[in-house]
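Notes follow the structure.
The full complex has more chains than appear here; those shown keep their coordinates.
Labels for the chains are A, B and C, by order of writing; each one numbers its residues from 1.
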Amino acid sequence: MSKIFNSPSKYIQGPDELAKLGGYVDPLGTKALVINTPSGVKRVGAKVEAGFAEAKATPVYEDFNGECSENEVNRLVEVAKANGCDVIVGIGGGKTLDTAKATAYFMGCPVVICPTIASSDAPCSALSVLYTDDGQFDRYLFLPANPNIVLMDTTVIAASPVRLTVSGMGDALATYFEAQATHDADGATCAGGKGGLAALQLARLCYDTLMEDGVKAKVALEAGALTPAVEHIIEANTLLSGIGFESSGLAAAHAIHNGLTLLPECHGMYHGEKVAFGTLAQLVLANASTEQLEEVLGFCIEVGLPVTLGELGVEEVTREKAMIVAKAACAPDDTMGNMPFDVTPEMVADAILGADALGHYYLD
Amino acid sequence: MSKIFNSPSKYIQGPDELAKLGGYVDPLGTKALVINTPSGVKRVGAKVEAGFAEAKATPVYEDFNGECSENEVNRLVEVAKANGCDVIVGIGGGKTLDTAKATAYFMGCPVVICPTIASSDAPCSALSVLYTDDGQFDRYLFLPANPNIVLMDTTVIAASPVRLTVSGMGDALATYFEAQATHDADGATCAGGKGGLAALQLARLCYDTLMEDGVKAKVALEAGALTPAVEHIIEANTLLSGIGFESSGLAAAHAIHNGLTLLPECHGMYHGEKVAFGTLAQLVLANASTEQLEEVLGFCIEVGLPVTLGELGVEEVTREKAMIVAKAACAPDDTMGNMPFDVTPEMVADAILGADALGHYYLD
Amino acid sequence: MSKIFNSPSKYIQGPDELAKLGGYVDPLGTKALVINTPSGVKRVGAKVEAGFAEAKATPVYEDFNGECSENEVNRLVEVAKANGCDVIVGIGGGKTLDTAKATAYFMGCPVVICPTIASSDAPCSALSVLYTDDGQFDRYLFLPANPNIVLMDTTVIAASPVRLTVSGMGDALATYFEAQATHDADGATCAGGKGGLAALQLARLCYDTLMEDGVKAKVALEAGALTPAVEHIIEANTLLSGIGFESSGLAAAHAIHNGLTLLPECHGMYHGEKVAFGTLAQLVLANASTEQLEEVLGFCIEVGLPVTLGELGVEEVTREKAMIVAKAACAPDDTMGNMPFDVTPEMVADAILGADALGHYYLD
């Protein structure tokens, strides 16, 4: 099997970058459908408009209706066609961005992704998750290419809720461990091949950046300060984790995350928060060294990521609940198969309970 | 200034990958103009054809006339238009690939780059170098995006002349040192911004891979063996060095290379061979540690990269020749400005003479 | 640009050295104008007089009027001329010493500087700061040479208020970080050239001495004990930091200090206390490693240097105040340009707020 490395064609990051959006769109098309939520327009609309004033490309602004559904995508495709748009821009969080990716796919035109939060590693990827109009999971839409541009306005992101960026650190925390596991298992990645040197190294850099700059960034963000550590964490959460997960593989941490979505108590938690606990469970499953466990636990506790099921909302922890999660995590089409040894649901349930116990041990 | 990370959208590497070319073209278009030299057709034509047999996309084969000139690009654009092609494929060495990139640019359609050698870091970049029909430098054509796909058939590359792959190691050798210098100087990169964490780390990985696998790969290649070390070196020469140089910056090594092209004695040497000596001169200019110098010198001598001007063909070394090179290297539009300190032509000439002397010292 | 290393011609340090002052003056002149404050005379007058008794040089004692102003300097020049003095001696704190330096400069004769505190790195430098008679900043007087002799009587200094010596540690704390930044930026120093190996190394030794002996000295000073650690800290605060700052460069820490003087809340704080916080802000601006940050924060907290704006007197911290400081710190004639990367006022404000937040985080 070949080694495949996927990447957005261009990743741009810096303060007030949204003000230059128009200029970045110029080489891609002449008329841009700019998708944003009404609240997003309030936050960054003026900045975006000012930027287009100096560009050759013309913007067509359209509100996002709030759900990334086939109907919404179809509606936006019609808007794009009716306006003669030849490039799609999405501004906002996960659902807005996934909708923009899907709209561009069906239009066969380039897409520019402008996250206003750094809460997960989804922006850089070649994937949209579609829901029904009433919010149920519908299907994955695998795209033939990653976004043409991912544009991170770090001023905007630094002003977003701190918990969202911390959650992004939780998602990024899993990247290296899942990449290394996939490499050791000689497993396949979301990019459709094996991982190469590049993606695995970026996954490692992602982890090292979290350890070095995570706490500094959290402290700075709470003071409203856009320090270099914050810039580094935004790059780690988005680009490093984005390339890392897609081109070097997912394994137990995300599989356990997927299992955790079956517990109603966890529904209020962010993706990255559940992934952080999934990472801890993967480390227990693989019997990581005490040194490694303590580093990860210490990090999670310092930045405020959950290390127990209780912190994820599960007030009463039982083996039954752990088995529900574990069985789902071991579903054949999930990524548990990228662990470098045979895994049974019982092993996963024990790892979940063991991680929960370790979390309590270090919290106390 | 923002941080910008450029990348081919998809980098694919493995044995006999050219046989899958048709399948990789499918998501990008329905009719592919496949540009190749007559000799390239002999080497890989059957493999490519077989691969298209199973694909939905239809290939249109067209010979490359040997020079990457405006006339040739225009001719190919006409061929593409006449045949209704909506994706361009280039197979071969630097000039063929640059022609394919330029043709795709003027067609406004995707491009798939299939190098048959690993002699430089150009394949992944967003740049074509145009020449006149009789082979004189014409101009740089800066492209708005990197290739959609870069496809490395390692079986083909492992069968190419060893000196070409070693030359690619010379080009890759510079990447980390120029990246670090640019980072230290807070300089701009070819991608149009500052480097971020990701590209600098890939530049470092490029260097570490050369040190770890370079000699092993050279030995294997001479025996016609496609070992994992060869796979690593192909990735280092092409992807790691490609992203590394473009998104983390060039500095003295390439500037000195450019100066060396003014010496007629060097005309027979490959790009990467001159870059290797430029790297040594950059290390002397920056007063790299003895340990670092010895590592680089030892590597060059072991794999067969030049460490003296004599090995580059300059039989009589004079300060005057060094100054010709140095003055060109310090031209304002070259990349010497990415060194983290003020540099004068005199300093560069002294570094060139000093590098030459060191090379002799370690050769003896 | 050339490398320039400036130094007092002779730096002398030891217990009761003031008692030998006369002997040190002998080779420089025959009649010394000895400038001291009335309170200084009470503290060290008898010791100085006793020393001159055995010397060939004759002392002419003259009270300092309390302000280093052009009028005061002119007055002292007249006194010196009227008495036929051919060497000037200053005994006391910053203003007395600066007045002595300026008087000697206008007399064209040698100067002996005798600090009675170790609160800043000014004594060794070739600079006097002139004020108006009512205490407003007037101008910098750049001198062609550093003092002929700097004489540190460590018995006297050990008896001065501890907070003053701690403040000197705050000034000395910045030295290495500003020196390294200036070196990395290839910037110019106060000595009028580039730094060389010697000054950068003394800056490093200054930092290492603070880390090794700072807390020990603080504890000893509070007990009135002149231990070797106290001797080391006096040398670090005065000679090492003095040569270090002048010949290896200032950067963000002092620029931020200068900005902090615009906040009325900080007026009660000593120079070195503001510099200590400026150092912390520089470290955040440069994204120093967590290990480095923790070492500096731990040191400051242990010896009693401020790590938050609150400890500097700023009860209500706002981004507006941070921007006032930051804009002044980025003035073109200040030393922010010696940071090895482009710096904007916004970045500095974020670094100040980030440093304040980090300080609170580690204080709690």
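Observations on the model:
The definition used in the following text is that contacts are C-beta pairs under 8 Å (C-beta built on N, C-alpha and C of every residue); 3 or more make two chains touch, one makes a residue touch a chain.
Every value quoted in this text rests on a predicted model; they were computed, and no experiment measured them.
Shown here are 3 copies of a single protein sequence; counted across the entire complex in this file, the number of copies is 4.
FYI, only the chains that are shown with their structure count from here on.
With chains as nodes and touching pairs as edges, the resulting graph is complete, every pair of chains being joined. On superposing C-alpha atoms, the copy chain B sits rotated by 180° relative to chain C, to the nearest 5. Rounded to whole angstrom units, the spacing between the C-alpha centres of chain A and chain B is 33.
Shown for chain A are the residues that touch two or more other chains, namely 232. Within the complex formed with chain A, the residues of chain B that make contact are 1-14, 17, 20, 27-28, 144-146, 148, 191, 193, 196-198, 201-202, 205, 209, 231-232, 235-236, 239-240, 243. Interface residues of chain A facing chain C in the complex, by the touch rule stated above, are 15, 212-213, 215-216, 219-220, 222-229, 232. Note for the complex: chain C touches chain A at residues 284-287, 289-290, 293, 319, 346-347, 349-351, 353-354, 356-358, 361.
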